[in-house]
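Since the structure comes first, as structure tokens, the remarks are kept for the end.
Up next, subunit A:
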Amino acid sequence: MDEVVLELKDLHTHFFTDSGEIPAVDGVSLKLHKGEVVGIVGESGSGKSVTSLSIMHLIPKPPGKLVSGEILFKSEDISSASEKKMRKVRGNEIAMIFQEPMTSLDPLFTIGNQIIEGIRLHEKVSKKEAKARAIKMLELVGIPRADEVVDEFPHQLSGGMRQRVMIAMAMALNPEVLIADEPTTALDVTIQAQILDLMRSLNKEKETSILLITHDLGVVSEMCDRVVVMYSGQVVEEGTVREIIKDPQHPYTKGLIRSLPNLHKKEQSLYSIPGTVMRPKKDFVGCRFASRCEFAFDRCFQESPELYSLDNDRQSRCFLHDEGKGVEEFADTNIRS
Partner candidate 1 sequence: MPTPILEVNGLKKYFDVRGGVFGRKVGEVKAVDDVSFTVNEGEILGIVGESGCGKSTTGKSILRLIDPTDGEIKFEDQNIADLSAEEMRKLRKDMQIIFQDPYASLNPRHTVEKIISEPLLVHSELNHEERKERIKELLEVVGLRAEHASRYPHQFSGGQRQRIGIARALANNPKLIICDEPVSALDVSVQSQILNLMEKLRNDFNLTYIFIAHDLSVVKHISDRVGVMYLGGMVELTNKDELYDNPMHPYTQALLSAVPVADPDNRPDRVILEGDVPSPSSPPSGCPFHTRCPMAMDICKEIKPEFREVRDQHFVACHLYD
Partner candidate 2 sequence: ACSGDSTDEPEENPDNETEEENNEEGSEDEEASEGDGEDQVLVFARGGDSESLDFASTTDGESSRVTKQIYESLLEFDKESFDLKPGLAHDWEVSDDGQEYTFYLEEGVKFHDGTDFNAEAVKTNFERWADPEHEYAFTDSDYVYSMYGTMFGGFKGDDGHVIEDIEVVDDYTIKFHLSRPLGYFLQNMGMSYFAITSPAALEEYGPEINENPVGTGPFKFVSWERDQSIVLEKNDEYWKEGLPKLDRVIFEVIPENSSRLMALRSGDIDIMDGLNPDDAAGVESDADIDLYTRAANNFGYLGMNVEKEPLDDKLVRQAINYAVDREAVAEALYAGYAIPGANPLPPGYLGFNDEIEGYDYDPEKAKDLLAEAGYEDGVEIELWTMPVARPYMPDPETVADIIRNNLEQVGITAEIVREEWAPYLEKTAAGEQELFMLGWSGTNGDPDYFLGSLLHSSGIGGSNYTRFNNEEVDELLDQAKVAVDQDERADLYKQAQEIIHEEAPMVVLVHSEPVLAASSRVQNYVPHPSTSESLAEVELSE
């Protein structure tokens, strides 16, 4: 559990658009240990996807560009690795699955063809062998009639099945790291439960480290060991799942948790964070959450807060920690169950 397989250090990915520069990922740092599941949560536009795509060098460029920062994969910086090098890493060592299983498979090729393609890109195996492996992978992810499904086209499968195919494809080469960008958002809850279950068992069996991106705190809480909360291109809080859910340190995380309707709690009036998510802006000074934050004070509008390291490896980006009054003020707002 101790070996760090993937580490981001102060990653900056910016988009250079007609309407200006957008620092979609503005100084993100995180660590992923072997066999660990780390979640990234945050609302729409907070930079989750861009972070994951940056790792894979799959940012559309132009307009996107990895401006600075390090991506350490097994202690090797791949942030400026060549395309050739990245081709070896992608799929083979870091695999990725995406949110939309409907559109993430090439509609014109069979399932088998697409899995085989991935295998044969990295390993010199015969087509037949690759196909046998593809079928095995499909069985592994729980697809019935796997030997028939290999020859079917994506449109013949349901959404849940396609997401399983995506996972099979990603796992085919036993990658070290699996990045899953909202793998269940497009699925129904009952199907989501199936997929999450599958991912959990793969993580256990193969010791694959998973970087799970989602905006659903419930999913994070059920799946992850540690969580990174993002807001407007920055990490605002980091910690273990239990700590984050039970004892959030950043006002944003706090608000987020309080605004969730809870299935298992009787009558409760919902808390709501005023305003809307701020889109990342270039050369912005001040705390990005300040305008929505009920604890904001002068400093929040004048300086940009750093990530404060708290106990137990926790981090939070809020001046309240400096003022030393953060924890107490929030004491009563902890989640009740």
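Regarding selection, all candidates are chains of the complex that A comes from, given by their letters.
By our rule, a contact is a pair of C-beta atoms (placed from the backbone, for glycine too) under 8 Å apart; a residue touches a chain by one contact, two chains touch by 3 or more; residues count from 1.
Just so it is clear, the structure is predicted and the values come from calculations on it, not from any experiment.
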Direct contact with subunit A in this complex, candidates 1 or 2: 1
Considering the complex alone, what residue numbers of subunit A touch candidate 1? 43-44, 158, 160-161, 188-194, 196-197, 215-222, 241-242, 245-246, 255-257, 259-264, 266, 268-274, 276-277, 335, 337
